[in-house]
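Of the protein chains in this complex, one is absent; all others appear in place.
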Amino acid sequence: MDNVLTLTALLHGPDSPGIVARTAGWIFENGGNILHADQHCDAEAGMFIQRIEWLPAADAVAEAQRFRVFANSLGMEVKIGLSTERPKVAVLVSKQGHAFHDLMLRWTAGELPCEIAFVASNHTTWETAARQSYQVPFYHIPVTPETKDEAELRLEALLREHDVQLAVMARYMQVLSKAFLQRCPIPVINIHHSFLPAFAGARPYLQAYARGVKLIGATAHYATPVLDDGPIIHQAVAPVNHRHSVNDLVRRGQDLEKQVLAQAVCWHLQNRVLAYGKKTVVFD
Amino acid sequence: MDNVLTLTALLHGPDSPGIVARTAGWIFENGGNILHADQHCDAEAGMFIQRIEWLPAADAVAEAQRFRVFANSLGMEVKIGLSTERPKVAVLVSKQGHAFHDLMLRWTAGELPCEIAFVASNHTTWETAARQSYQVPFYHIPVTPETKDEAELRLEALLREHDVQLAVMARYMQVLSKAFLQRCPIPVINIHHSFLPAFAGARPYLQAYARGVKLIGATAHYATPVLDDGPIIHQAVAPVNHRHSVNDLVRRGQDLEKQVLAQAVCWHLQNRVLAYGKKTVVFD
Amino acid sequence: MDNVLTLTALLHGPDSPGIVARTAGWIFENGGNILHADQHCDAEAGMFIQRIEWLPAADAVAEAQRFRVFANSLGMEVKIGLSTERPKVAVLVSKQGHAFHDLMLRWTAGELPCEIAFVASNHTTWETAARQSYQVPFYHIPVTPETKDEAELRLEALLREHDVQLAVMARYMQVLSKAFLQRCPIPVINIHHSFLPAFAGARPYLQAYARGVKLIGATAHYATPVLDDGPIIHQAVAPVNHRHSVNDLVRRGQDLEKQVLAQAVCWHLQNRVLAYGKKTVVFD
Partner (left out) sequence: MDNVLTLTALLHGPDSPGIVARTAGWIFENGGNILHADQHCDAEAGMFIQRIEWLPAADAVAEAQRFRVFANSLGMEVKIGLSTERPKVAVLVSKQGHAFHDLMLRWTAGELPCEIAFVASNHTTWETAARQSYQVPFYHIPVTPETKDEAELRLEALLREHDVQLAVMARYMQVLSKAFLQRCPIPVINIHHSFLPAFAGARPYLQAYARGVKLIGATAHYATPVLDDGPIIHQAVAPVNHRHSVNDLVRRGQDLEKQVLAQAVCWHLQNRVLAYGKKTVVFD
């Protein structure tokens, strides 16, 4: 079903009987054809969550708007997208480039349904790569303890100016402040280089080495005001042993970071992820 | 949702618009509440497949029967089960007991929603274990080239007599004949000790050792008249290296065999697997 | 090389040049033939660790004794075993039997090079299985807050009486006291049902569920006076998602627990594991 125009809706709201029938009925009556439908009911939270992808009947944009009205009438919030839309994404990076290059190459290869609005960094390491190899704007936003507030204001302005809908921290080695995250209008996906909740905070590979674990991990999560505590989207691990130095853990971990971050970003862009409380539902 | 009475339907038939809406609508109108619904459309085969699990309104048995009539009216074949039903399963084993014990212990622990109708074997190795440890009937059906037809007739009679709905070959080291499989009224799940289609046939671990592969595998599939060629339900692999002898491959592989077979049997019993052609859909 | 009489030495001590040459030279001069040799140098700890397995020249028992004297003369501590020796192991279990049955079945199948001296439990759930299915002594040692000291003294007496060399906590749901572990003359392997250091302590699956992780784990480690903090021998993980209830995590996790514990016990029995500080070297 590559290259076919579809609508994808991600709904959530209080659980009530018959929602599956109502949404499927609406689409059928409006001439649409459901390709995929998946739902989840969190009984503890009393929440119903559904993802539906369908072939619309005629005018997809109008149908999306009418479906939104319908879903709201059921008491559901809804995020709805056309398969032809390409939301704008900002990539934040520092000196380590593995996750940055991986994302940009996947984007170049057509794996990520988005536009890269810009790359921003507190260093200039990847300025040439961003501009020349990947042909995207690059902003250098230096950060010092004194200028951190100012730098975050500049980043926020850029996100608004470019109409960015998702920010990705591709090993951006600055902790975004609570104030920034609270007023940030869009989701921010971060990759933490450990199997959270183990080894939150600084230098997780060194922590893992000191503890003598036999697996290292990487965790992609939505950034929240509490450091490394946001809803987890994806995690993966790789085996390590006594022969591995801290540097070996770093190298092995970078492969995990790349894959876990790219997968999380891709799922997010495909409207597959809903975060609520400390959890996510991922309709993969 | 453990211990709640639910209905689970597995439908398949020619794809046509609105099936999702119709089945969901029927359940809603009949007072049911959908807990899970998953579907798949194989565009090449023009086939629609759906699994729905719901809380029925009142009389589950009657509702199951009415749903069957409804599904047939849509041109769909349907297999429908109550969560309280425990289909009868026969376990076939030879001398190697790892997969047999694993299944029986999981069954004892309540992991497999079925009754073990009997254990049958061409050897008596596990007769005491079957009867005393697991408290199930055991039938010794010796097989020689001369008595193979007769043995299969006896097995078939036992399956019918006990009203068995699934046979599991837990390392049963006899090839069931085409004739048996063609007239066998129930599905047969086999575990092959390789990553099919690599190393079909005899002595797969020896073949894997000779080829120098770096991963060994196990494959659970439905037995069909063509050896090791049936629809695959589940597969898993484990790493091996030059230090491993053929015996080491056997030992490592046994862990795979146990897990892969148990998972396949469990999915089958939960009405999660539909086989068509050489493929399966597994709604996990 | 199954069924061949070999010697296996596990040495450790301060690193100094030439140890590899000296040990290999000693074995060669004494007519032995090295089958495997592996070593590790922890530069930070200044420690050299080696595992050598060889075919001895003539009298294996005498050669083992002479090698010990030789290794000590190099300033190395050494643990040395004959492949024909079967150290005595005690298995501790509570009500949940999956890890217990898994160990016993592997032992019955010849996978674990040991004798099971006895099974001890604070419940009687597995008394019949231990005695009749597996034909090993069973001791019921009830534990209440009031009788805990007494119970541990009884366990300690049994370990000494049976000349046990390894105790395995196969989901033994009692925390062994600091006092017991400090005076316990033998290593104790525990299986913790999480990916340590995440979710140490009680109810790790519930903790994992609440945190919304996407992988659950199991960790085999040597028990030390600090709970869930001992040197890690082996770890494994399995994916989970929003569809899994806490009970599903428990069921999935049990498969991990079985494999991780059995692998750790097997490596220990094969003289492959050396613990020092908070780490282990595993020569697998």
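Lettered A, B and C in written order, each chain numbered from 1.
By definition in this document, a contact is a pair of C-beta atoms (placed from the backbone, for glycine too) under 8 Å apart; a residue touches a chain by one contact, two chains touch by 3 or more.
Bear in mind the structure is a predicted one, so any value in this text is a computation, not a measurement.
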Selected residue (touches chain absent from view) among B:A21, B:V78, B:V265 or B:V281: B:V281
Residue of B:G46, B:G75, B:P197 or B:P225 touching the missing chain in the full complex: B:P197
Touching residues (missing chain, whole complex) on chain B: 40, 42, 195-199, 210-215, 217, 231-237, 241-243, 277-282, 284
Write the list of chain A residues that the hidden chain touches. 1-2, 36, 97-98, 101, 105, 109, 111, 129, 132-133, 243, 245, 247, 251, 255, 259
Could you pull out which residues of chain C are in touch with the chain that's been left out? 1, 17-18, 20-22, 24-25, 27-29, 33-39, 41, 43
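Everything below uses one rule, namely that only the chains that are shown with their structure count from here on.
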Suppose you list every residue number at the chain B-chain C interface; are over half of them used by both chains (same) or under half (different)? same
Find the geometric centre of each of chain B and chain C from their Cα atoms only, then give the gap between the two centres in Å, rounded to an integer. 36
List, in ascending order, every residue of chain C touching at least 2 other chains. 243
